[in-house]
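The other protein chains are all here in position, but one chain of the complex has been omitted.
Order as written gives the chain letters A, B and C; numbering starts at 1 within each chain.
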Amino acid sequence: MDFGDSPEERAFRLHLREWLGHNNPGLPTSSTSDEYWAGQAAWHQTLFGAGFFGLSWPKAVGGHDLPSVYEAILDEEIIAAGAPPRPSVGYLVQGLLRHGNEDVQRRFLPGLVSGRDRWCQGFSEPDAGSDLASLRTRAVTDGSEYVITGHKVWTSYSDAADWCLVLARTDPDVPKHRGISAFIVPMGQHAIEQRPIRMINGITREFGEVIFDEARVDAANMVGEPGEGWRLAMTVVSHEREPGELGYVARYGKLVNELVHAVEEQPDKYGPEQRRDLAWALVEADMLRCHVSRRLSDRLDGLSHGPEGSVDKLLMTGVEQAVGHAALSIGGAASTEGDDTWLKVYLYSRAQSVMGGTSQIQRNLIASRILELPTS
Amino acid sequence: MDFGDSPEERAFRLHLREWLGHNNPGLPTSSTSDEYWAGQAAWHQTLFGAGFFGLSWPKAVGGHDLPSVYEAILDEEIIAAGAPPRPSVGYLVQGLLRHGNEDVQRRFLPGLVSGRDRWCQGFSEPDAGSDLASLRTRAVTDGSEYVITGHKVWTSYSDAADWCLVLARTDPDVPKHRGISAFIVPMGQHAIEQRPIRMINGITREFGEVIFDEARVDAANMVGEPGEGWRLAMTVVSHEREPGELGYVARYGKLVNELVHAVEEQPDKYGPEQRRDLAWALVEADMLRCHVSRRLSDRLDGLSHGPEGSVDKLLMTGVEQAVGHAALSIGGAASTEGDDTWLKVYLYSRAQSVMGGTSQIQRNLIASRILELPTS
Amino acid sequence: MDVRLSPEQVMLRDAARQVVDRLCPRTVGEFDDAERAGKLDAAVVASGWLELRTASDDGRPWATGVEVAVVAEELGRGLADTAFLGPTMAADLRRLVGASPANTPETIALSADLSQPVVARGGAVGRGAVAVDARGATSALVLLPDGDGYTIGAIALGSVTTGVDLTRPVVSCPPGAAVSRIEGQRRPLGVDDLSRWRALGLAVTCADLVGVMRGAVTVTCDYARSRRQYGAAIGSFQAVQHLLADAYVAAEGSASIALHAGWAVDALDGPDALEAASAAKAYCTRAARSVCETAIQVHGGIGNTWECLAHVLLRRALLSGEVLGGVGANLARVLAAHGIGGDDGLR
Partner (left out) sequence: MDVRLSPEQVMLRDAARQVVDRLCPRTVGEFDDAERAGKLDAAVVASGWLELRTASDDGRPWATGVEVAVVAEELGRGLADTAFLGPTMAADLRRLVGASPANTPETIALSADLSQPVVARGGAVGRGAVAVDARGATSALVLLPDGDGYTIGAIALGSVTTGVDLTRPVVSCPPGAAVSRIEGQRRPLGVDDLSRWRALGLAVTCADLVGVMRGAVTVTCDYARSRRQYGAAIGSFQAVQHLLADAYVAAEGSASIALHAGWAVDALDGPDALEAASAAKAYCTRAARSVCETAIQVHGGIGNTWECLAHVLLRRALLSGEVLGGVGANLARVLAAHGIGGDDGLR
């Protein structure tokens, strides 16, 4: 049991630290400014180019085959440097690694990992949110291609994406979980329309709606076999719930450090109620850092895909929303001084209990799959 | 809209205030000491004897036929005097007034209202808690009597009671809600065994288990007609959820004032976290006082028996538990200085979200009966 | 004691409700409908609701804090994008110093964090100020020190900015903005007056928060009845039912304590009115944030989009929560009122 560095880890950490000292692009706080999303693509490529991205992924796809705990070291150093968190594409990588055949992995993973290609994820639909398996987007064979028609929502970075990992129904005649297949669809075609979604904090470039009107995709771009899309979806969704995969320890570490800095600058401005909110945000962020170290260490025994992701998701949501409340408290709900970044951080934090599966769904999963409580 | 006194109310208040100045028995904090329950019987009779009990009940049963808002004035003055809250027998009175025939009302209500007779309530059973209608206690006719066999729990003051209002199944062959009747059973018979229940804060004289082993009751002691026991139960239970009926505004007012006093005495001992807990308890108690005034004013239009009691119950529970947390905070969880009254107040507060129907049941009732959300 | 609304108060509430139902936006898109917004402004002016706190012949206001709260609750519930808090508070300030009503639309200025009235010294606003609820207003009132009390002055307002609340814009006034004295003041604003005026402001924002909560419960229950997942309305799931039940209960508790705060404005001494209002404000502010967060949660993905009314309700609640102090400042006042610390001086 050791939270400390091995000699190799220490050497890596110092190397990384020095590099970050010269290469922090200083992007605005994530999820509060549309500028962030543009800059984040460059940051992805910069991190990758320097050898600091995909640390625990296979070398064959551009990773470094390092133990997963190196991801925790990366997050810690990013926090210390005040740099932007690493881009959250791990859940797509894990999905393709587990379910894609060799051809798919060879063609697509290097571009995804390096940041050369931008990806988005076409899972949710207007009438298929929590109940994802009821999705209605259809994919119909036409020679060596599939023709896709449907309406996706909550598609992250859909405006800038080169590829979309789409779940579509290929067989309407079998039970709903079994008739779904997954495709890597090129976004650059006229049959795909992208519309931005404006979030409650005003940002418009994180999420989009994507309408597929007889969009075409090569059958070779299917991930897994026909009808195996649900299994891919479960892999992707379970990793999407993991702060260790998302790099969110750095997200929260950066935010709380900035809040501490705000109080340092004007100590007389903040009373006990505000300091208390901040103290809880600090404690919650610290908990998540420790928790992710524990989860990433568990991966040293091999990657698992169990229901623990729902636990991590609820813990992460607690942190995000504690940080959001601290941001509201320190920044002031009604601040008219300067920018409203902290208000935006708070408003954005409300989405964390919905995206990637609502907190209610996570609790259902924990009750049935971990606590083994009876179903009604 | 006036929270203030009419001239008549003002005169009553001043008269009451003067009387309380000379007649406050200074009992220990309710629900923390078994001494309280003994003293409370005398306090009931003292209040009644002075004309300050049953203010809004009919004169015929020993009440005063005053508008229900006089109960709020009584509670306020009890708080100001630091006197014990008025005894909580209103839900029994309301049940008998609504469902008992003239004979039952004439024979039983005066003794109940005056405090001459002590009463308890035999509703819950070990396997019939939230699901009260599944109760199994049986009552079988035998000439002009019924013979009752069964096991009741959570019977308040069963050790000292002269009478028990018992729900028992008289017809096992009809749907469960329709086969229940209510009886006023004399406790002084060998066929009734009473066992104290020790609560988590150590008190043993508030609740008991009562085992009826062929106990006998005159058929004339049935309240309502055979099979109408469920309707009585619903009336009693709904009033049991009302802080205005229970006099609990005074309960919380007294507790928070004592907590304020503790902080006044040793101001340096308490930090922002403890003061914050106390401030919330003060605010919550104030809310309930206002809320009860609103409910009692609504009774000026006539007494209602709707689902609003579930709202009141949840608000009351919030207050009880906020006060409990303040007591824990101010008193210290681990206090070894002097007595542990505040710890007991905290521990007792946990029962409020269970007794009289769990908070979960109240939320179900609000969802279906007030918000009219669909059933699953 | 009879805290039921009087027949006249019920009529006032029903009249406000009718205006709200007819002219308030039902969707986020409708906020851009200038014709509708203009009609709403006109209806509020025509109904006389902006004059509730102007002086009657004996110097007392035409209407009590309760009537003001009755209107404020309905406007909050309907997300009314019209000025009410600002003009009402300004009118009360003019009444308290015996000045005649304003000729042009007017509001009040608060400190940058909205927690305090602005005290201008030396003819100028020192640290800057924010004019709240400033739609249509050309000036905002501030306090000027005068012996033990205050007189009032006005600052001219520049262009309106939206701020957190999409329904009630604000105007930032830079440090150093010049203050002109209001003519015809017949008496200074005393300590008791100021407490009472703050109590009015807190009571109005409490009523607004109650309205917002009730609006949030209504739209969210409607959504929960209609939105289906897993073959059932989401409102049939116990988890959703309990979230909504708790929201309803929070709104009802808030309504009770807010009602008392409204009554206390005119019925109690200034300090007691301020204590009643402070307790109500702490309670309602906490409740409203929780209720609006529930509204967003139950709306799911949709609830996190700009097009859903849930965030408009939350944003309105955030502004009302901060006006004259939020949870921390008001809990401190409650403790101070009980003689155990806290600090309630004008800063």
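Just so it is clear, contacts are C-beta pairs under 8 Å (C-beta built on N, C-alpha and C of every residue); 3 or more make two chains touch, one makes a residue touch a chain.
Worth saying up front: this structure is predicted, and the values here are computed from it rather than measured.
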Subject >> Residue, one of A:Leu14, A:Ala220 or A:Leu373, that touches the chain absent here >> reply: A:Leu373
Subject >> Contacting the left-out chain in the complete assembly, out of B:Gly129, B:Gly150, B:Gly247 or B:Gly318 >> reply: B:Gly129
Original post:
In the full complex, which of B:Thr137, B:Ser158, B:Ser181 or B:Gln274 touches the chain missing from this view?
Top reply: B:Gln274
Original post:
If the missing chain were put back, which residues of subunit A would it touch?
Top reply: 1-6, 9, 67, 69, 72-73, 260, 263-264, 267, 275-276, 278-280, 282-284, 286-288, 290-291, 293-294, 296-298, 300-301, 311, 314-315, 318, 360, 362-364, 366-368, 370-376
Original post:
Which positions on subunit B touch the chain that was left off?
Top reply: 124, 127, 129-131, 134, 153-154, 197-200, 202, 271-274, 328, 332-337, 340, 343, 347, 350-351, 353-355, 358-360, 363
Subject >> Interface residues of subunit C (partner: the chain not displayed) >> reply: 237-239, 242
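Here is the rule we use: only the chains that are shown with their structure count from here on.
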Original post:
Which chain lies at the heart of the structure, taking centres as C-alpha averages?
Top reply: C
**OP:** Would you mind pulling out the distance in Å between where the CA atoms of subunit B average out and where those of subunit C do?
**Re:** 38
**OP:** Determine the centre-to-centre distance between subunit A and subunit B, using the mean Cα coordinates as centres, and give it in whole Å.
**Re:** 52
Original post:
Could you state the distance in Å from the CA-based centre of subunit A to that of subunit C?
Top reply: 39
Subject >> subunit B, residues touching no fewer than two other chains >> reply: 276
Original post:
Got the subunit C residues that touch at least 2 other chains?
Top reply: 237, 240, 331-332
